[in-house]
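For this depiction, one protein chain was excluded, whereas all remaining protein chains were kept in their positions.
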Amino acid sequence: MMLTGVIPPVCTPMTPEHEVDATSLVRLIDHLLEGGVDGLFVLGSSSEVAYLTDAQRALVLETVVGHVGGRVPVLAGVIDMTTPRVLEHARAARAAGADALVATAPFYTRTHPTEIRTHFRILADRGGLPVYAYDLPVSVHTKLTADLLLDLAADGALAGLKDSSGDDGAMRQVILGRPAGFSVLTGSEITVDSALAMGADGVVPGLGNVDPHGYVRLTSAAARGDAAAAKEEQERLVRLFQIVRVGGSRMGGSSAGLGAFKAALCLRGVIDHPTTALPQIPLNADETRRIEKLLAAAGLL
Amino acid sequence: MMLTGVIPPVCTPMTPEHEVDATSLVRLIDHLLEGGVDGLFVLGSSSEVAYLTDAQRALVLETVVGHVGGRVPVLAGVIDMTTPRVLEHARAARAAGADALVATAPFYTRTHPTEIRTHFRILADRGGLPVYAYDLPVSVHTKLTADLLLDLAADGALAGLKDSSGDDGAMRQVILGRPAGFSVLTGSEITVDSALAMGADGVVPGLGNVDPHGYVRLTSAAARGDAAAAKEEQERLVRLFQIVRVGGSRMGGSSAGLGAFKAALCLRGVIDHPTTALPQIPLNADETRRIEKLLAAAGLL
Amino acid sequence: MMLTGVIPPVCTPMTPEHEVDATSLVRLIDHLLEGGVDGLFVLGSSSEVAYLTDAQRALVLETVVGHVGGRVPVLAGVIDMTTPRVLEHARAARAAGADALVATAPFYTRTHPTEIRTHFRILADRGGLPVYAYDLPVSVHTKLTADLLLDLAADGALAGLKDSSGDDGAMRQVILGRPAGFSVLTGSEITVDSALAMGADGVVPGLGNVDPHGYVRLTSAAARGDAAAAKEEQERLVRLFQIVRVGGSRMGGSSAGLGAFKAALCLRGVIDHPTTALPQIPLNADETRRIEKLLAAAGLL
Partner (left out) sequence: MMLTGVIPPVCTPMTPEHEVDATSLVRLIDHLLEGGVDGLFVLGSSSEVAYLTDAQRALVLETVVGHVGGRVPVLAGVIDMTTPRVLEHARAARAAGADALVATAPFYTRTHPTEIRTHFRILADRGGLPVYAYDLPVSVHTKLTADLLLDLAADGALAGLKDSSGDDGAMRQVILGRPAGFSVLTGSEITVDSALAMGADGVVPGLGNVDPHGYVRLTSAAARGDAAAAKEEQERLVRLFQIVRVGGSRMGGSSAGLGAFKAALCLRGVIDHPTTALPQIPLNADETRRIEKLLAAAGLL
């Protein structure tokens, strides 16, 4: 399995009581599949994985794997602080039928490149599924260097990379140095056309929850060599991506970003509630109206 | 319950197979109680909480609470990324009979002061036990400000603070501004005499695993107003604390620090194995010999 | 003047005694002009501006402006901690005949977005030349946000941006939101093709000292719409850019990067000495040989 195309990190709809809203989740999956996506990434940062209890993580995974029924690959985030805890999540993901694991470097602990290598190697050995490295320095506070990733790619410990570092230059060094079959996926919403032009295989855009069709059009245009069309679609999506800044400085970046995606999904009729997990701050009515305007401007209402 | 005195963050002894070594753990508890400590903090950073699976966390907590049998208070770390996951750990801690909870600000997510306030308030409301804030910016990547802590202290959401920020000036602002009954505990190993002189109520030193008698002598000297004796004891412990730097730059800070504590506990005959959790790097024979020399110099062998 | 094309940040050759080597500097300018560059940026980070005394800065500026004689625009870095000191450098640059100023946000001080705005506005008012904002968070420890840059662009305080942040997504937001005539220059060596495809106007690559012809071919290919040729040239330059990692972890990033550029310029016969300013660590013979091999592989020897 060499992952390519659009693989959105699936939002986790919630009820106003902060329980997983499985009905909305199924509708969201249908919305994404109907949009033409090539895979699904559940239990990533955009899924609010950091906020989900283990029982909620299991419910999400089972709901998605069950509903997808093998139509597209399902990647499962196994986000936790260190190897033993990540291995527990890997066990659950494998049991639920996920196709691959997505793991970060250790966090919370004060770690070291040698330890990060060991971490991914153990996960590859014992996890029972292909492992994608998740480079997200804004959360993990460590950057996965090209050297480290290429070492792990060369010895087969990693099947690929989800690069959410925003450092496309470093990603390009991985693209140029990687062995055959190693999949590079950008986590960017706004440099997808250029990442694909550099040789990235696919995209994992949080904004793809809101507009999967847009990202599918973008990757399709890139695949057929129509750079102008890819760019035009990308620029529309860059403008739409302003929804994540509506929350501004009165809340954290997670509240603003995830709240915007969920508000947009509500406004588009895909999910029932814009609720985000605690202790995030909800968007207010005025902010929601501004998101509505940006959706309209992007042709999505 | 107003916590005071020496409350070591209890190391978690492990077998060479990386399972919890309950026999050694019980011996460690006896070593600490015999040393005269006033409480025990389990499942903190020095306990390798970030590396323990939930089952291992439960085993540690039950072993300690059961063996202590109420002789001293047992605080339980509930270390996880956000409120819902922390609440799960709080439930387990309450069920196991812990006396209080120790929680950090949210991490991994991009958070905000208002969200941190909400986080602690929800934990206070629903956790069922007194809550201590754990300020550990090196892991959490957020500093809990004096203003935020004093607000939460004033409305009763927090019972106290474990300050491992290394910023004694900020801690002092909390000490001077706090309401009666709010307990301030320093997590420092090497500024305990001055923290107590400032008005801190107690100390949670990782090095207290290795030398509980030393910290008890130090706090006792401070309590009876013998600043010179407290300083002398503290300076001996500052020299002993060099053990955490023996691992140097070939490993992460957690490997070096926790590995040193466990190596010292082995050398002192308290626990059976110096094993640390994966993916930490073990100390080698030469490094262990250097730790042995520092123990000897401190009069501990 | 709307800057476009290749505008290399000119290295400052030095004698073994750490004085400016004006003879080599003139040869370097000839090498760059012969390579077809569209402008020159002196006294930037790649010029070791942080290491040059004011007298050396003046000598560099006069040498370059004098030798260029108006054939291409010369931009002058005015790198210092705050507005009053930057204004002094601006005065010197104007007197020496520079065409534009390049300034960072304040550093060393603990600053604020409002203060950064004021800083650039004062510099625009009193500097007497067009001002380019220099976004270099690795040195300045502040990221210039798209919002801040677009505000300053809208009221005419800034003529353009040199973006060395590595965050091409953020740069794209500036490109899409900027007023007409606002020049966006990427400081990246390795994502130039994609930056140009996004709409950037030019490139300021340190590696352009070593291979100006390569960057000119790359921008020319992009300008005539030959994305495949641009990409091929870029990928060759990405491989060449490995020279900056030869120094590895035994020195700082500035020593490794600037030392590599100068070693390559020596090996190519452009400058006389690979000397970098104090307290940088020189590359050794083995490292220089590895740079020689990378130059040969790139067809530059």
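First chain written, first letter: the chains are A, B and C, and each begins at residue 1.
In this text, contacts are C-beta pairs under 8 Å (C-beta built on N, C-alpha and C of every residue); 3 or more make two chains touch, one makes a residue touch a chain.
Since the structure is predicted, the reported quantities are computational estimates derived from the model, not experimental observations.
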Left-out chain, listing which of the shown chains it touches: B, C
Candidates C:T118, C:T145, C:S220 or C:Q242 - the one touching the absent chain: C:T118
Positions on chain B contacted by the hidden chain, ascending: 166-170, 172-173, 176, 188-191, 193-194, 197-198, 227, 231, 235, 238-239
Touch residues of chain C, complete complex, unshown partner: 18, 45, 50-54, 56, 79, 81-85, 88, 106-112, 114-116, 118-119, 122, 138-141, 250-255, 277-281
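Operating definition for what follows: only the chains that are shown with their structure count from here on.
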Copy pair chain A, chain C: interface residue numbering same or different (half cut): same
Chain B and chain C: spacing of chain centres that average the CA atoms, whole Å: 48
Chain C, residues touching no fewer than two other chains: none
